[in-house]
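As C-alpha cells, the structure follows; a few thoughts come after it.
Apart from one protein chain that is not included, each protein chain of the complex appears where it belongs.
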C-alpha cells in the first residue's frame, strides 16, 4: 500500500475544466433535506442535476443520465425499491453510480440496504469516518449523521472496502482521503464551518458522482471533486460571518473557482 | 394569429399591485427539490403558499385555496393520485389551476399523466420549449429538466396547445411567450444566471398559478408574472457575484419591486 499523497493542483484544475465542459447530467436520488442545496452546488459547477424518484422513471432516467447518486439519508421502503431499480438500470447502461451511506450503522433498514448496494458495483462511495467504518466492519454504532471518528482512523477500513468491492472510497473530514485500496490521495483543507451547514457532505457526494463519470483517472477525478469542495469551502468560510453567509459565498465560490483559487 | 407584442409596463404594475393586495392562498403540489424556494418567492410577493399532499387533504385544500399548482418534477404514483384529487376538487370549486410539466417527454409516468391533466381544464401551462413541444406533439425526447430548444421554436406548438385545450401557455427561456392561441405576449429579459439556480422556473409556475386567479385579463396577468420574475432576475443577476448571492438578491428584489424597477 502506497503512502497517501496530495493531488497535483494542475491535474485538479484539469478535472474541473473537463467537468465544466462536459456538464454531466447527474441523476440524484438523495435525501429530502439536501435536495435544493445539492442541485445548486451542481448547477454552480455547470452540471445538470435532476431528481427522479418513481421506480419506473428512475430506471429510465439512470440509463439517460451521465451519473447516478444514491444517498440513503431519508430512506423509506418505496425509495429503496426505486433506488435498486435505478442502480440496476445504471449498471445495465454503463452509467457509473456513487453511494452516500448516510448514518449507516445506527439504523437497520439503511444498514442492510447499503450492504446490498455495495455488491452492485458502485463506482465510488463517499462517507464520513464513522460511516466508512460501519460499512467496512458491518458494525452498528454512531448516533446519526455526524462522525465520531477522524478520517485517519478509518483509512485502513476504507482501503479494505475499496479493494473488496473494487470501488473508490472517499472519507471526508478535517482531512479527506480518496483510495482505490492501492493508491491513496490526501486532501487537507476545508473548514469546520462546513459542518454547520446542512448538506455539504451530501452535495460533495453528488459532485463525486459527476466526477466519477469523467474519462480518465477516476481516482484523481474524485480527489479533484474533494479538493474543489474543500477549497471553495475554505474560501467561503474565510469570507463569511457565520453559516448563513457561508451558503451564498460557497455557491459563488464554486461558480468563480479557477486555477488560481485552487493553488 | 396576431404578432407577439410586449405587455404594457403600466398594466404589469397594475397586475402586481392587484396580486399583492389580494395576497392569494396558493396550494402548491410541487416537486421535492424546490418547495422552500417556491414558498419564499410567493411570500416575497405577499402571497400565502401552502403545500398539502395527502389526497384527501389536498382535495379539501384546493377548494379553500385561491389557486392550485401542479408540478410533476418528482412525480410518484401516490402523488399523482393526490394531484388528480386536488385538480378535480379545484375544478368543482372553481379554483384555477396551473400545470408545470417538468421534464415531460423523457419519462413515461409523467408524460401520460400530463396528457391526462391537459384534458382537465388547466387555467395555464408553464414550461420550457422542450416541455411545450413534448406536450403538444406527444413526442418523447429531451434529457431531463433543461431545454434543448429556443422558446421561439416552440411558439407555434404553444399556440396550438392553447387553442386545443382552451388554456394559456407560457413558454419561458431567453425570451418568454405567453399565448392563448390567438393573442401572444412576448417578454424579453431575465438572465442566464437564473438557469444556474434550481427552481426559478418552478417558482415562476407557482407565481403564474397565483396571477391566473386574479380578476381581469388572464393572459395579461400571466404575462405580468413572467415579466416580474424576469425583471427581478435581471436585477439580481446584475448585483450578484454568482448563483449563491443571486438567491437573496432575487427574493429581496421581488419584495422591493416597484413600477420604476419594472420600467
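Should a chain be cited, it is by its letter among A and B, assigned in written order, with residues numbered from 1 in that chain.
Criterion: contacts are C-beta pairs under 8 Å (C-beta built on N, C-alpha and C of every residue); 3 or more make two chains touch, one makes a residue touch a chain.
Predicted model, so just to flag it, every value in this text is computed and none were measured.
Asks: For the chain left off this view, which of A:7, A:122, A:199 or A:233 is in contact with it?
Replies: In the full complex, the listed residue that touches the missing chain is A:199.
Asks: Tell me which of A:15, A:31, A:130 or A:205 is the one touching the absent chain.
Replies: Candidates A:15, A:31, A:130 or A:205; residue touching the omitted chain: A:31.
Asks: Hey, which of A:188, A:216 or A:242 is the one touching the hidden chain?
Replies: A:242
Asks: Among B:32, B:152 or B:174, which residue is in contact with the omitted chain in the full complex?
Replies: Touching the chain that is not displayed is residue B:32.
Asks: Residue by residue, what part of chain B touches the chain that was omitted?
Replies: Those residues of chain B that touch the unshown chain are 25, 32, 35-36, 39-40, 43-44, 46, 48-54, 56-57, 60-61, 64-65, 78, 247-256.
Asks: For chain A, which residues lie in contact with the unshown chain of the complex?
Replies: So the residues of chain A touching the unseen chain are 31-34, 36-37, 73-77, 103, 106-110, 143-146, 195-199, 240-245, 247-248.
Simple rule for what comes next: only the chains that are shown with their structure count from here on.
Asks: Indicate the whole-number Å distance between the mean C-alpha point of chain A and the mean C-alpha point of chain B.
Replies: 33
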